[in-house]
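Data first, discussion second: the structure below is written as structure tokens.
Missing here: one protein chain of the complex. Every other protein chain is in place.
Now for chain A:
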Amino acid sequence: MRRRSLWSAVLVAGLTVAGCGSATGSDQSSGGSTDKLVVWDWKSGEPSAASYIEKAKAGFAKKHPHVTVEFVAQPFDQYYTLLGAAIQSGKGPDVMLFNGGGQIRDRVDALVPLDEYLTEDKQRLAGWEAFTKDGKTYAGPVTLQGHPIYYNKALYEKAGLDPATPATTWDEFLADCGAIAKAGADCIALGNKEGAGIQFWLSALGSGILTAQEYDDWIAGKRDWTSPHVKQVFELWKQAGDQGLNNDGANSTAMFNDSFALFQSSKAAHVIGLMSDVGHWKDFNEFVTPDKLGVMGAPVVTAGTTPSLAYDGGIGYGVAKWTKEPKVAADLVRSLTSTEALTAFYADAGAIAADTTIDVSQGGPAAAAIVAGIKTGKPALHVALSSKTLDLMGRLSQQLLSGSTTVDEVVKQLAASDKAA
């Protein structure tokens, strides 16, 4: 009898402890110490980032010689899972790397607003918007990420097209695709296995489809999914698939890096790539030499639109709420975004850095064209969507390619998901 009551007491105690609110706990006690800063990222382990990290460390050591900095490189595909666990426990790194947009906005509860520490950098760096929520900035941008349309000038020549004047309208683009198909290559290298192809499509072509007003409204959160122009984005996606503009088996082709490999190996003439990290001009240069690699603006679909480069802050470092001295951690963020450090990152990794004062004239015409587009560029359309809507859009885009759904149904479902988010 006594034993049974003991057991019930243990059980009740356990349930009471469990019943007290969430398992996350509200205790955000410190995980850091003042003489050591721990940085989490997925970049510092890469050889091409070595001199960037070194320069940033040196810059920080000048300001805070007694603080040691430890970089912990996490595998990217596990990064947000690991970070999520750290945030849930209220302990973790002092400074952490984030992708701009949804990934950081979903987690600002765990971050310190950095506006007061980073005022001096506001002019020099671009891409702040992607790290901002409700008017507060939560990270210093390191790179810019965007979606230029790259094209292979050698394939243009082979197809009898002028590589210096790529198509500026959708009809011209379709005509060029026809010529390229005759030359034996696919028009677009598309990898939609992860469902990311549609995101790139939306952002790279959006400025030629949506009117300037619709574009700005979209970014501001007033998205009209019933607008014929929004529908057209998905209609053209379907059209490109139906007309065989894409490589075969796009739904089972991984964007990273099979679709980029198709472009690099000259099996497809166009690819919507990235500006930084992977799938960018420097990556492509390995096989498509700088003089054969071009960057074109979005073909105009809706008359009167002015195509612009879609880009946002790519990755940036934020400071955790539980760090002991946010000022010191913010100084590390400043060192990680200094001109000197970012120049090294641009030169070695080919990233288009957030620092607009870096000289890119050595990078070839593609890099120059991208940097020239930054001034008139706008935030990418897909970055404004929640990760849930993006996930749904990925699956729906696969259905559009396989023909198992209609554009109307896609737009309807996305509108519902976007509204709920």
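Quick note on the criterion: a contact is a pair of C-beta atoms (placed from the backbone, for glycine too) under 8 Å apart; a residue touches a chain by one contact, two chains touch by 3 or more; residues count from 1.
Following the convention adopted for this analysis, contacts and distances are computed from a predicted model.
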Message = So one subunit is absent here. Using its UniProt record, which name fits best from "Cytochrome B", "Lipoprotein", "Sugar ABC transporter permease" or "Carbon-phosphorus lyase"?
response = "Sugar ABC transporter permease"
Query = Which of these, A:Thr211, A:Thr339, A:Thr356 or A:Gln399, touches the one chain of the complex that we don't see?
reply = A:Gln399
Query = In the full complex, which of A:Lys43, A:Arg107 or A:Lys292 touches the chain missing from this view?
reply = A:Arg107
Request  = May I ask which residue of A:Thr302, A:Ser387 or A:Thr406 touches the chain that does not appear here?
outcome  = A:Ser387
Key: chain A residues touching the omitted chain (full complex)   = 14-15, 18-19, 21-24, 26, 78, 80-81, 84, 88, 106-107, 109, 193-195, 248-254, 258, 387-388, 391, 394-395, 398-399, 402, 404
